[in-house]
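Rest of the complex left out; these chains stay put.
Per-chain numbering from 1; labels A and B assigned in written order.
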Amino acid sequence: MTQTVDRPVEGETRPMTMAAAITDALDLALAHDPSVVMYGEDVGNLGGVYRITTGLQKKHGIARVFDCPLTESGIVGTAVGMAAVGMRPVVELQFGGFMMPAMDQIYSHVSRFRYRSRGRWKTPLVVRFPVGGGLGLLEQHADSPETYLAHTPGIKVAYPSNPYDAKGLLLSAIEDDDPVFFFETIKNYRDPKLRMEVPTGYYKIPLGKARVAREGSDVSLITWGGMVQQCETAAAAAAESGIQCEIIDLRTISPIDLETILESVEKTGRVVIVHEANLTGGMGAEISALIAQHALYSLEAPIERVAGFDTMPSPFNSLNHFSRPEAIHIADAIRKVLSA
Amino acid sequence: MAKSSRTTSKQDATFKGSVTETSDLKPFQILASDGKPVREDLIPDLELVETLYRKMAQMRYLDDKFFALAKQARLGTYAQFGGQEASQVGSAFALERSDYLAPMYRSTAAMITHGWSTKNAIMYWRGHPEGWRLPDNLNILPIIISIPGQYVHGAGAALGAKLKGTNQIAMTYIGEGGTSQGDFHIAVNFASATNAPCVFIIENNGWAISVPRAVQSKVDYLMRRAEGYGIPGYLVDGNDVLAVHHTAKQAVDDARAGKGPSLIEQMTYRIRPHTTGDETKAYRTEDEANDWIANRDPISRVKKFLELEKRWNDDREVAMIAEIESEFAEALAAADAAPAPDPRAILEYAMVNPGQNLIAQQAELERRIAAFGGAA
């Protein structure tokens, strides 16, 4: 198996939630590299609607962490210009559902700026935002737009599932010379169940390396972000009936860690892919296609995908558990691939 | 890696935002904050003034109730409009019933003024599918959360009505923060270019969540942008319901007469948090809000005027409040009595003609309904 334990044992740690780990990474990055700047809607004075940048403006100065006009295209587009002239902007969009006003800047420029100038200009920028549902918030506050980015060349997409990974991936993202989009699952931000010991120092987790979150030999659950937790619940339930699920937490959606996926599929022969974005054309499709190309002969059952429905995320608060993938739906898919 | 990012105090000023202070403009008023007329000549029929007052009072009551319901988790996250009653009621009241309204998340008062029911509003903010269904007999476009798509829809609806020759016009709302978006510019300019009968309203309530107006742009008043589109621009005291209504009526009449779009900036203030999830302490002083509440409240201003005109007294006030309360209680009871939503609503209206993906997902939904132990 490529990587099962990748936690450094040395060094000081303290218990952190996802939110705290992300804040810690941002704080360290600001201290570590004077070219890092942060801006967005409400990130300066308020510290963002989820308070992830709280305290950073006070600590690092208003020229490093500041509020800007309400415009996603402006935030991302100016970051392209800033990155070209030598800054490392780490910008925040208020929610993943509000990424689209920036989509032309992403597609036409973030994606191509370096390629287009044949390396004359670089685009070392990070765009962070909260994503995912299950909280009964307003419309467009529960979206998961990772596939639009994964299909767009030239950029990376990190989507952590726990505080340790979040901090290490974010520090990698900020140091990376490619543009990186960084997804933060709202439901995980302050979930006490995810609170864990995290090193207080500066450390990095490589982009493009998956994590085997649970070892097992019967079914591979391939997932990322907030869905890792759901898969863990489903896997624990399955274990009670003697089914051993392996959970692959991709950590980065783009580039994808094909090697780790294939190793797992070759072992289990059965695959369930779980994501919150809607099914059709989602990242589950790409993963399934990679398996159907590279590990077809290992498959003992059709590949199942558990995903959001092909509608906008349900705005009907009391019905969300019917549409967002939950452990119970994943359990159903596990049964399916096992009985195939 | 850059050597240093040199935090100088000059740079600091930049990121706090600063407005070039050269203003020659003053917001248009008909009533001063103390309720005394500053433009006697423009006071409308007192019947209209009373109607506007009653609507505003009803809206304030509703807004406070919605807040309380949200805090009890009987509504979801709710965007209060408290403080902006004159701004919304005064402008929406200038529409004909058949005109189009393209609202944003904070437009509840404008929507109800245009005919939406309190019951539906409760159910919308509760996330109940029935509240999301907009009534057939109302020309209210869907509530838009993504800032500010509705401005472009307003321009399109106006152009469509014009092409059909129906004599309808459209009105749409945005916050001052939203004016920094591309679609703000696109919409107003598209309507300028096509002479579409659309009234564009900016409710400048001072704040975009925690971001003060000054951070959005150096310009003093956003309605100055009208000049850049070659259309009329108006600066109005948004807490003076008579000034708001007068101006909106002018813009509505112009639009209907084929004179094209207008841009109106209504200076107002959000006396409540951004939404029921927001905490204002983190970014503004209570004094600021209290000053607006005490000295520039849109409702007491017109109430004082009506009292001065002997058109209003405590008895009427008491009777009105009783009426408002009982109407609201009735609407709430009706909303509470609505059956729990059917989970099948999740896939309803996804497409007029669904493909195999949605058909398969309908089957999956039925499985999930069964797994959770039955429908509803």
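What we mean here is this: a contact is a pair of C-beta atoms (placed from the backbone, for glycine too) under 8 Å apart; a residue touches a chain by one contact, two chains touch by 3 or more.
This structure is a prediction, so every number in the text was calculated from the model and none was measured.
One representative per chain kind is drawn in place, while the complete complex holds these chains as A x2, B x2.
Just so it is clear, only the chains that are shown with their structure count from here on.
Centres computed as Cα averages put chain A at a distance of 35 Å from chain B.
Those residues of chain B whose C-beta lies close enough to touch chain A in the complex are 1-8, 11-12, 14-17, 76-77, 79, 105, 126-129, 132, 145-147, 177-178, 180-183, 208-211, 215-217, 275, 277, 282-283, 340-341, 343, 345-347, 350, 357-358, 361, 364-365, 367-369, 371-372. On the chain A side of its complex with chain B, the touching residues are 33-35, 37, 39, 41-42, 44-47, 49, 61-64, 66-71, 73-74, 86-87, 97-98, 100-101, 136-141, 279-280, 309-311, 314-319, 321-323, 328-329, 332.
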